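One chain of protein is taken out of this complex; the other chains stay put.
Letters A and B name the chains as they come in the text, with residue numbers starting at 1 for each one.
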Amino acid sequence: MQFLSNLIGGVSLGSVYALIALGYTMVYGIARMLNFAHGDVIMVGAYVVFFAFCSGGMNPLLAILIAMAVCTLLGVTIERIAYRPLREAPSLAVLITAIGVSYLLQNGALLLWSANPRAFTSVVSIPPISLFGGRLTIPGNTLVNVVVCLVIMVGLWLFVNRTTPGHAMQAVSEDRGAAQLMGINVNATISLTFAIGSALAAVAGALLCSSYPMLQPTTGAMPGIKAFTAAVFGGIGSIPGALLGGILLGVIENLSKAYISTQISDAIVFLVLIVILLIKPTGLLGKKRVVKV
Amino acid sequence: MALLEVSNLGIAFGGLQAVDKLDLRIEQGQLYGLIGPNGAGKTTVFNMLTGVYKPTEGNIVLDGRDITGLPPARISQAGIARTFQNIRLFDKMSVLDNVKVGLHNRYKYNMLTGILRLPAYREKEHEMNREARKLLKIFELDKEEKLTASQLPYGKQRKLEIARALATNPKLLLLDEPAAGMNPNETAELMNTIKFVRDTFHISVLLIEHDMSFVMGICEYITVLNYGRELARGTGKEIRNNPNVIAAYLGGDD
Partner (left out) sequence: MLQRIKTMRSSTRSNLVTYGIVLGFYAAVQLLNAAGLLSSAFIGQLVPICAYVMLAISLNLTVGFLGELSLGHAGFMSIGAFSGVSFWMATQGRIPAWLGVLCALVIGAVCAGIFGLLIGVPVLRLEGDYLAIVTLAFGQIIVNVINALYIGIDARGLHISLKDAASLNLAEDGKVIINGAMGITNIPKASTFTLGIVLVVLTLAVVLNLIHSRAGRAITAIRDNEIAAQSIGINLTKYKLMAFIISAVFAGVAGVLYALNFTSLVSRRFDYNTSITILMFVVLGGMGSIRGSIIAAAALTVLPELMRSFGMESYRMLIYAIVLIAMMLFNSAPAAIEWRKKTAQKLQGVWAAHKKPAGTGSGKGAA
């Protein structure tokens, strides 16, 4: 029963990773860049929710909506100012710029909100469910994490596969040049991708801090990197891949915390990443790309 | 024996057969042309010959040695050098260094000799400079040796790429659209240079080119590709009068 409980905890954490991984996977698939700052957008989203809901007493849903709006604006602005001018530049330059943006957000947050950890009140007020005569309790947070993650996944999958902007995203991801020639507005499509990814980051931030109620300017960094791992794990560019990778990673992390060592659970997660990248760099559900000469 | 013998060469990407059942036979010292409409698979053939792609079928034999599927660096050492359709120079390195890198496998000294600046370092570097300048002189690039490759005008970049390829001392030189973007004067000059290079270095040349007057003016033998298969082969005159070729070019997608 203890194992089941650990497993469920892993799925809960994994759902949050999956939501964050979506932002990475979409941006990587469409703009061909690793948006290092994505984890820090989560942190900003969490702070907005904190001030609106935890200390402002606003309705939690409204607080999350505001956070989504702020993060969308932030994500699109970052893309416009820092990434778009580098679209044709070497990937090394783009990656370093993204690291710079990540640092900017972390240190900006440090100045604005100080390094003091804030105690985050959970946005979820659903009572836990008791099963097997009380031997297994599933916290409300877990239920919400999983449901929200699944709903967003399905919604996003429908959006990408059933709508015109979604098709434009697929086209840009396939071949940016050809998409441009077909009359697709590449810049607008990439902006839209950042907007969606950042809005989801706000949701992820609220859920993450509801499950792990401590908020600091560095809160987003580690989950961000782990979620990127999840995205790679599942196959970068693939929405179901982000879900699969996120959940698996969450489960691996939780189980190694429970059964191996809390101290080196991060090391185990990163080891998994390294092994996956070496054995199957395209991930579980990813496609191989051929380099043109 | 021919210098290069390619038999039954083929490659498929996913379900698409990009090149199929291709035979090529290039003699010592021959200037050979590979032509065909866009998308016919010409560059793919180059990529297989140089190891960038592994063929799914067939054999490539250079000078009696089977080199099929070897990695690019080994194929270079075996004696095939190439230029690229979209120029690939070492942009931030000097013109001289671009050629000196090409000499990499001909003048060797190990890492420690370089770090400790042992006598062999000075000696080999001296020889490399001399050899590299000789090549630059042939392509009239000797005045620009200190510029970075990216500072050269387009036509000179194409020449530098050929000089760098020659520095590896190849038996066979592959040129991918060497005259692209050149005006008629430059093209004529390039024809002379290629012939001169062939005669001076005693090598064979296989080239892809869209400029028909260039191909007809320089190539002794030609293979025409269409949809990844051989459409015709022969001398320039034979190709010009081949009805299949005329049909492919007039009705083709080019």
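Everything that follows uses one rule, which is that contacts are C-beta pairs under 8 Å (C-beta built on N, C-alpha and C of every residue); 3 or more make two chains touch, one makes a residue touch a chain.
No experiment lies behind these values; they were computed from the predicted model shown.
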Which displayed chains make contact with the chain that has been left out?
-> A, B
Of B:Ala2, B:Val61, B:Met93 or B:Met212, which residue touches the hidden chain?
-> B:Met93
Among A:Leu73, A:Ala89, A:Ile126 or A:Met214, residue touching the chain not depicted = A:Ala89
For the chain that's not shown, point to the residue among B:Ala165, B:Leu206, B:Val224 or B:Val245 touching it.
-> B:Ala165
Using the touch rule from the top, list residues of subunit A that touch the missing partner.
-> 28, 33-34, 82, 85-86, 88-93, 95-97, 99-101, 103-104, 106-108, 110-111, 221, 225, 228-229, 232, 261, 263-264, 266-267, 270-271, 273-274, 277-278, 281, 291, 293
Subunit B, residues in touch with the chain not shown (by the definition above) = 50-52, 71-74, 76-77, 81-82, 84, 88-93, 96-97, 100-102, 104-105, 107-111, 113-117, 121, 124-126, 128-129, 133, 145-146, 164-165, 167-168
